[in-house]
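Only a single protein chain was left out; the remaining protein chains are all shown in position.
Then we have subunit A:
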Amino acid sequence: MPTTTIRVTGGLLALAAVVAVGGCANRGGTSEDAADYPSKDITLVVPYQAGGASDLAARTLASQMEDTLGQSIIVENRTGGAGSVGLQHLAGRPADGYTIGYLPVETVMLGFQGYEVDPASYDLIGQMVSVPATVAVPTDSPYETLDDLVKAAEENPGSITVSNSGAGSIWEAATDDLGESTGTEFQPVPFDGGAPAVTAAIGGQVDAVIAGISETSPAQADGRLRVLAIFDDQPSESLPDVQTAAEQGVDVVIGGWGGIGAPQGLPEEVKASLEEAFAAAAGSEEFTTIITDSGNIPVNVPAAEYAEFVESETDRFEQLLSDGS
């Protein structure tokens, strides 16, 4: 069957070509005239795998930004090294606006964890998503409020086990932050990902879990977990009956976030067009609907305000992470 051979081989080679092109496209970045920006495809580097929450936020935003910019935005997932590989790659690209990237909260954490990642290597365009931390316990847990949990930890510091998504993760940092702010100590138990951490709490293997709101709110709705507090400055629609930690007297606001940045040193005009496209995309109904449906909180923070926020976050993690180790 020679025709079959050709067809099958052809199909496989076409697939190879697609994968190769998808992987290799857009290495560009010569000195294009900033005035006609953008005159070709833009690459958006996501430092995490396709299919995750960061990837969803980045892809949804990218498809909206295409409308304003009039060019295709190609999402490139450069994974590895807890996100540092993609972030370092982004920092090393030419600052011409043809390579932009998704900046997660890890951008301000990795530098204090032995990776060469520095938030100062990026020009910030805007923040589009916020993932407040939440603390939740199994439904049969004796702890009914955040205060119950803190009191139990005070009585016997280090005896309350709290699962999180991994060593050095934002949720482990949140656990340390909760301990420090309440003057006691929780025992963080790092798992290999957010889902196993939540499972451990549902199965009662740990006393509590600290995870993002999108991971705990569905479990609360189903009656598998009881969320005790949300570490944000305002309550969330997806957890209507849950108070913020501040409302319960514990002043902790912490969580994951995601924004868009570019290699430092963008030409003014380019930065302005990116900011404009960003604001339109992050404010679009399609973007806010998809992010809300996925359980996280869409925001639309402009560049200047985002830069201030990143600076304060950097200070916070410098203190939190150097204390921890």
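Everything below uses one rule, namely that a residue touches a chain if its C-beta (ideal position, glycine included) is under 8 Å from a C-beta of that chain, and two chains touch if they have at least 3 such contacts; residues count from 1.
By definition in this document, contacts and distances are computed from a predicted model.
S.K.: UniProt names the one chain left off this complex as which of "Cationic peptide transport system ATP-binding protein", "Sigma-70 family RNA polymerase sigma factor", "Sarcosine oxidase subunit beta" or "C4-dicarboxylate ABC transporter permease"?
M.R.: Answer from the record: the omitted chain is "C4-dicarboxylate ABC transporter permease".
S.K.: Hey, which of A:37, A:143, A:171 or A:191 is the one touching the hidden chain?
M.R.: Selected residue, touching the omitted chain: A:191.
S.K.: For a quick check of understanding: of A:44, A:150, A:170 or A:219, which residue touches the chain that isn't displayed?
M.R.: Candidates A:44, A:150, A:170 or A:219; residue touching the omitted chain: A:219.
S.K.: In the full complex, which residues of subunit A touch the absent chain?
M.R.: 1-2, 4-5, 7-9, 11-12, 15-16, 19-20, 22-23, 49-53, 55-56, 59, 76-82, 84-85, 88, 113-116, 161, 166-168, 187, 189-193, 195-196, 198-200, 202-203, 205-206, 214, 218-219, 221-224, 290, 293-295
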